[in-house]
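Here the structure is laid out as structure tokens; the discussion comes afterwards.
Missing here is one protein chain; the remaining ones are kept as they sit in the complex.
Naming follows writing order (A and B), and every chain is counted from residue 1.
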Amino acid sequence: MRQSMASFGFGERMGRGLHLAFCAAVLIFLIAPMLVVIPLSFNAEPYFTFTEGMLSLDPEAYSLRWYRNVIEDGIWQRALGNSILIGVAATAIATTLGVLAALGLANPAMPGRGFVTSLLISPMVTPIIISAAGMFFFYSRLGLGQTHLSLILAHAVLGTPFVVISVTATLVGFDRNLVRAGASLGAGPFLVFRRIQLPLIAPGVISGSLFAFAASFDEVVTVLFLGGLEQRTIPRQMWSGIREQISPEILAVATFLVVFALLLLGAVEWLRGRGRSGAAGGE
Amino acid sequence: MTGHRSERKAAARGGRQVFVTFLLAALACWHAGCGTGGITVVSWGGSYAEACKKAFFDPFSAETGIEVRVESFNGGLAQIRAQVETGNVHWDVVDLEFADVVKGCDEGLFEVIDIDEFPPAPDGTSARDDYFEGTYSECGGGGTYYSGVYAYNRESFSGERPSTLEDFFDLGKFPGRRGMRRTPVVNLELALMADGVPTEEVYAVLSTPEGVDRAFRKLDTIKSDVVWWETGAQPPQMLADREVVMSTAFNGRIFNAQVLEDQPFTIVWDGQVLDYGQLAIVAGTPRIEAAKQFLLFASRIESMAAVGRYIAYSPTRRSGMDLITTHAETGIDMRPHMPSAPENLARALRNNPEWWTNHAEEMTERFSAWLAR
Partner (left out) sequence: MARPLRSARLRAAALTLPLVFFVGVTFIAPLGSILVRSIHEPQVADALPQTLASLEAWDGTSVPSEDMFRTLATEFRLLDEQRKLGSVATRVNRLESGMRSTMLDTARALGDADPDSWRDAMIAADPVWGEAKAWLAVRRAGERFTLRHYLNAIDLDRDASGNIVAQPPDRRIYLPLLFRTLGVSLVISVICLILGYPVAYLIANASPARSNLLLLLVLVPFWTSLLVRTTSWIVLLQNQGVVNDLLVAIGVIGDEGRIALVYNMVGTLVAMTQILLPFMILPLYAVMRSISPVHLRAASSLGATFRQGFVHVYWPQTLPGVAAGSLLVFILSIGYYITPALVGGRTGQLISNMIAYHMQESLNWGLAAALGVILLLGVMLLYLVYNRLVGIERMRLS
């Protein structure tokens, strides 16, 4: 690893070996559970363990039957539809409001910034059971129990902190002189935003909204409290699956979700890289 | 460059259209409730709900054109109370344990139904006389007998196998984890019976504070080895996965796993707790007419008996008993698998819904405090 390490003695080298082994074990602990799910979802048998056939790589022991079940099952299709509907609408609200707020927070003139930031981030740290219970009381009283709207609002507010944080991060190094320059050249605030700020914060906006979407796409507790049969989402469906009758179909859905997570992660990392190289190019 | 930009604009416009469509759909759902065409019937999920769907949900839809959406739950009145209390009733008909039908009826959670509107037996006997004694409530319709039994996976035992209720509580003779339902119902009775209380005295003993203590003390003896289940589908699953060596269960679930999945399960009928349930209409549902139609359909002898062709539960109307024949899918004779078969009744306790109507609240509170410790 680091050249300087070589100057340490034998004991230190042993230590380094142990360190690497320890880290490998921890990383396996982090990754392995997900890796186990993927092959098991191709199990031809309705079990959750590797059959002898699977271990000897017998193609007969593998099957796509669980995937077929999931894809053909109307329940999962509806759940996917609900997840997308709620996720997209919530993300749209969270992104719009979050970007505006982040622009305000990044302005040095912003009064009470610390307090406002804490307030806006609070949905992220509040235990979800409390948020969900409160929303249940509140939305039921408004007659919004068991509606898509209540879930969209719930997921939107839970998603806003992600947008605020991501966008604020991209604005940290932002040179406000550019805004002033734009304004002095006669551009209105909206034009300044579109032409100067938006391109700079775009990676933050996109990754923040991807975070918000991922959060909504994985959220189950508010759905349990606010949603009914018509608002079943993918995680809600998984939740009943896990609690009621774990079938290998759950593993097939889980594999979908792992792939989905990889895609999202890839997108965010790509944006981050772009943001960085863009900044480097500017220097 | 310009081409690129207009492409982007088009994409943005497309995105906006999709978004607006989504919002409109959401608003429509919010305003009118999605899919108000049918009714939502809440049942116990898994193979029981499957059986009911084939036995009378689907025939009902075919006859009336009213769609039946099936939601599942784990029994109890909590969700119904929450809906009525917050004024968001979205369940229409619920399949409940009888004690809960009576209790919910007292609390005004269910619509009162006139039993004289129910179709009579084929020989003309009125529904009121056709129901077994005490098996209908002024808010209930339909109805089946089922039983709380325990079962084991034969593969979990190489030598001697459990055969009595006492064996369930005997960790020395049969070590290993046991599944039990996360509720005091049935469990307190099983504990007392296993502790030597004769079946006819169980509820008398339970009515004394010492009797309740005694039941909990008996449960204490296996507490650390119990895996608590909530849904009826879990016990066969836990037995198949050998997560537990034996588990209490609803008998029909075990039956279905035996005949449909060829699972090596054995039911121990000794000490079974025979119980029954009914359907009820949630008070204040905006779909009351369709719900009533459904309840009347469910109370026909044919509907009630048809359940017994898919799962080992028998009807609570006398005339329905004669209609029990063979399993619709495998042709197995259903009678020996029913809780009411004479050979299964050697030591059986009839659940006392009245006792539970009065004591469920206290017992549940005590039980959950006991679980949490």
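Definition applied: a residue touches a chain if its C-beta (ideal position, glycine included) is under 8 Å from a C-beta of that chain, and two chains touch if they have at least 3 such contacts.
For clarity, every value in this text was computed on a predicted model and none was experimentally measured.
Peer 1: Using the touch definition given at the top, which of the shown chains does the missing chain touch?
Peer 2: Across all of the complex, the chain we cannot see touches A, B.
Peer 1: For a quick check of understanding: of A:Val205, A:Leu229 or A:Val268, which residue touches the chain that isn't displayed?
Peer 2: A:Val268
Peer 1: Given that one chain is not shown, which residue among B:Arg81, B:Arg128 or B:Arg154 touches it?
Peer 2: Among B:Arg81, B:Arg128 or B:Arg154, only B:Arg81 touches the chain that is not shown.
Peer 1: Which one, A:Ala44, A:Val70, A:Ala214 or A:Leu229, makes contact with the chain that was left out?
Peer 2: A:Ala214
Peer 1: For the chain that got dropped from the picture, name the residues of chain B it touches.
Peer 2: Residues touching the hidden chain, for chain B, are 76, 78-79, 81-82, 85, 103, 105-108, 177, 226-228, 241-243, 358-359, 361-362, 364-366, 368-373.
Peer 1: Residue by residue, what part of chain A touches the chain that was omitted?
Peer 2: For chain A, the residues touching the absent chain are 1-2, 4, 7-8, 12, 15, 19-20, 22-23, 26-27, 29-34, 36-37, 40, 47-50, 93, 97-98, 100-101, 103-105, 107, 109-111, 114, 116-123, 125-131, 133-139, 141, 153-154, 156-157, 160, 162, 164-166, 168-169, 189, 207-208, 211, 214, 217-218, 220-221, 224-225, 235, 238-239, 242-243, 246, 250-251, 254, 257-258, 261-262, 264-265, 268-269, 272.
The criterion applied here is as follows: only the chains that are shown with their structure count from here on.
Peer 1: As a quick test, compute the distance in whole Å between the mean CA positions of chain A and chain B.
Peer 2: The computed centroid separation for chain A versus chain B comes out at 37 Å.
Peer 1: Write out the stretch or stretches of chain A touching chain B in their complex.
Peer 2: 47-48, 85, 88-89, 92, 140-141, 143-150, 152, 228-230, 240, 243-246
Peer 1: Enumerate the contact residues on chain B facing chain A in the complex.
Peer 2: Checking each residue of chain B against chain A gives 18-19, 22-23, 25-27, 29-30, 33-35, 40, 45-46, 69, 71-72, 83, 86-88, 90, 230-231, 233-234, 237, 241.
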